[in-house]
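Everything below concerns the one structure shown next.
What you see is the complex with one protein chain gone and the rest in place.
Order as written gives the chain letters A and B; numbering starts at 1 within each chain.
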Amino acid sequence: MLWNLPYIVVVLLAIIGLATILLKRNLIKIFLGVSILTSAVNLFIIVLGYRENSIAPIYTYAPSLNMALPTPQALCLTSIVIGVATSALMLSFAVIIHRYYGTVNVDEIRELKE
Amino acid sequence: MRRELSVLIMIILAIFLFIMAAGFTFGSPLETDMDDYFIMNGQEQIATNNIVTTIVFDYRGFDTLGESTVLFTAVIGVALMFRMIVRGDSDENE
Partner (left out) sequence: MSKIVRFCADMLYPAIVIFGLYVIMHGHITPGGGFQGGAVVATAAALIIVAYSYEEIQGMLSKFLLQIQESAGLVMFAGVALIAIGLGTTFFYNYLANSGLLFGMSVPFGPNPGELNTGGFLPLMNIAVGIEVWGGLAIVILYLLSGIPKEGT
């Protein structure tokens, strides 16, 4: 199993993120779980584009021409920026919810709404 | 009850994902034609050393345009929400 250890790490990260989202009751921790899930997806995209003994696809003083695939790296750049935007939005939602309900516990918020 | 159900779903999903992950082979991508084209011709067509920047801003420029719009929209949303809060506070203080 050691030859595809990065894929195992991706699955572990995804399961940790899902468990955080499903089992925790604190809004901030749920948002952290979403961030961990985003990291798992980013790692998966990067790992898909790796070639054996390759270097980054930049020609400035490149030691060899065996380069990793550039397209997954570009898509991962997009994914990281969108993750940053999403987490900023989610954290400000958490601030607003704490302002209005006085708590960030999901169960208490549900009781307060009814 | 819902906790146990979600734990069960997660365990099933974990087994499924581990079986899938064991099928991949690390270090040898299957289809590399498009990326080889970018690596071989990007330097000549766009005149840049950094192939990733070439793809981000030129070959897939529409992608980056949408991404910038997403960032802009998220910042506008944050600004709207917090402006609401700050205004509410000043109303309370007055």
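Just so we're on the same page, a residue touches a chain if its C-beta (ideal position, glycine included) is under 8 Å from a C-beta of that chain, and two chains touch if they have at least 3 such contacts.
Please read all numbers here as calculations on a predicted model, not as lab measurements.
Asks: When the complex is taken as a whole, what residues of chain A touch the one chain not shown?
Replies: 56, 58-63, 65, 77, 80-81, 84, 88, 91-92, 95, 99
Asks: For the chain that got dropped from the picture, name the residues of chain B it touches.
Replies: These residues of chain B touch the chain that is not shown: 43-50, 52-54, 56-58, 61-62, 64-65, 68-69, 71-72, 74-75, 78-79, 82, 85-86.
Quick note on the criterion: only the chains that are shown with their structure count from here on.
Asks: Could you list, by residue number, the parts of chain B that touch chain A in their complex?
Replies: 3, 6-7, 10, 13-14, 17-18, 20-22, 24-29, 32, 34-35, 38-39, 42-43, 49-52, 54-56, 60, 63-64, 67, 70-71, 73-75, 77-78, 81-82, 84-85
Asks: Report the residues of chain A in contact with chain B in the complex, numbered from low to high.
Replies: 1, 3-8, 10-11, 14-15, 18-19, 22-23, 47-52, 56-60, 65, 67, 69-71, 73-75, 77-78, 81-82, 84-86, 88-89, 92-93, 95-96, 99
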